[in-house]
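Just passing along the structure, written as structure tokens.
Of the protein chains in this complex, all but one are displayed in their positions.
Our next item is subunit A:
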């Protein structure tokens, strides 16, 4: 995959554990919610272990076909493990964490009920 340079990506060292690409459509409510959610999740569970790329497909419409996007927002987890696609504004934190393969272990915040943004 071509490395997109996005100012929002955190300045992490090479080969972070989690590579996440979030595709959004401008500043629609769903998109802004998704951005906020993924940022919170990353900060909370993956601090220092992730690379997040946020792409506005309004700006790069050719990516929509290349990435086979249908529903927006879409979060694509490229690594670790299998590529997974998460469609939606990422408000359902348990599902997001499960899909990302993050087990909310005890050292982090409450394992059972994470507080999603509404």
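The rule is short, and it goes like this: a contact is a pair of C-beta atoms (placed from the backbone, for glycine too) under 8 Å apart; a residue touches a chain by one contact, two chains touch by 3 or more; residues count from 1.
As a working rule, contacts and distances are computed from a predicted model.
Engineer: Given the options "Universal stress protein", "ABC transporter domain-containing protein", "Quinol:cytochrome C oxidoreductase" or "non-specific serine/threonine protein kinase", say which is the protein name UniProt records for the missing chain.
Structural biologist: Its record in UniProt gives the absent chain the protein name "non-specific serine/threonine protein kinase".
Engineer: Take the complete complex as the reference. Which residues in subunit A touch the chain that isn't displayed?
Structural biologist: 23, 25, 28, 30, 33-34, 37, 57-58, 61-62, 64-65, 68-75, 84-92, 95-96, 99
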